[in-house]
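Working notes, structure below.
With one protein chain held back, the other chains of the complex are shown just where they sit.
Up next is chain A:
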Amino acid sequence: MPLLTQRIPDENDYCLVASLDNVRNLSTILKAIHFREHATCFATKNGIKVTVENAKCVQANAFIQAGIFQEFRVQEESVTFRINLTVLLDCLSIFGSSPVPVFVSIAGTFTALRMCYQGYGYPLMLFLEEGGVVTVCKINTQEPEETLDFDFCSTNVINKIILQSEGLREAFSELDMTSEVLQITMSPDKPYFRLSTFGNAGSSHLDYPKDSDLMELFHCNETQVNRYKISLLKPSTKALVLSCKVSIRTDNRGFLSLQYMIRNEDGQICFVEYYCCPDEEVPDS
């Protein structure tokens, strides 16, 4: 006990304090967007948003709302810092990342977390505890970089589909990576929703009928055919495997928004979202 109290400055010194009984509720969501080394974190009184970007073309956001945490306090309007996500995830899973087997999941086998941040220029402090063993991590934060604004507005959305994730999981894990692009067709008429690749071994098309059991919502206004770099979309598989539902939307510019609904171990719902810009204009066929 003296060990901890000795090192913690006054609670009021921190502009961000968050506690969590089960660290996996946080680490799982962060793993879903871990396709680049660095992430930018924004904390407001509503929760934390963690953003990862690549090639100025794709952006992934994980939302961990305040309700997920047992304690969540933000002293300022908003707190922003950049952090090495790989290191953060290694620290969060320091007591092992494998899920607790069901038959021993009695209270106390979870890793508890307390996260504190003192403000600009200070490191992010993590206090992790499992079975009386305490780990203290001091992760240096970096200058926050401006993140992209995709200006994806729901009023501009042309087509929207909500699918049960299992319907996309196999399709995404078996994408023909020799194809440079993934072409997504969304249309009020046949083929309704089509994923196409054009690889070395030939083209492949995967159609989803609109009355499929997997289709929770089908709301397409006009036919849109857009291509997205497959290398940019592939990392979203990480979020897909964790999610139960996925919403696929495109706006009038062909920008793609993928929203994943992820249920954590306590049954709470979190969202991870990917934005991707289209690759090129598709010639009319």
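One rule holds for everything that comes next: a residue touches a chain if its C-beta (ideal position, glycine included) is under 8 Å from a C-beta of that chain, and two chains touch if they have at least 3 such contacts; residues count from 1.
Quick note on the criterion: contacts and distances are computed from a predicted model.
According to its UniProt record, the chain left out of view corresponds to "Checkpoint protein" among "Actin-related protein 6", "Small ribosomal subunit protein uS9m", "Translation initiation factor eIF2B subunit delta" or "Checkpoint protein". Among the residues A:Phe42, A:Phe95 or A:Tyr122, only A:Phe95 touches the chain that is left out of the figure. Interface note for the absent chain: among A:Val134, A:Cys153 or A:Cys244, the touching residue is A:Val134.
For chain A, the residues in touch with the chain missing from this view are 3, 84, 86-87, 90-91, 93-96, 123, 130-140.
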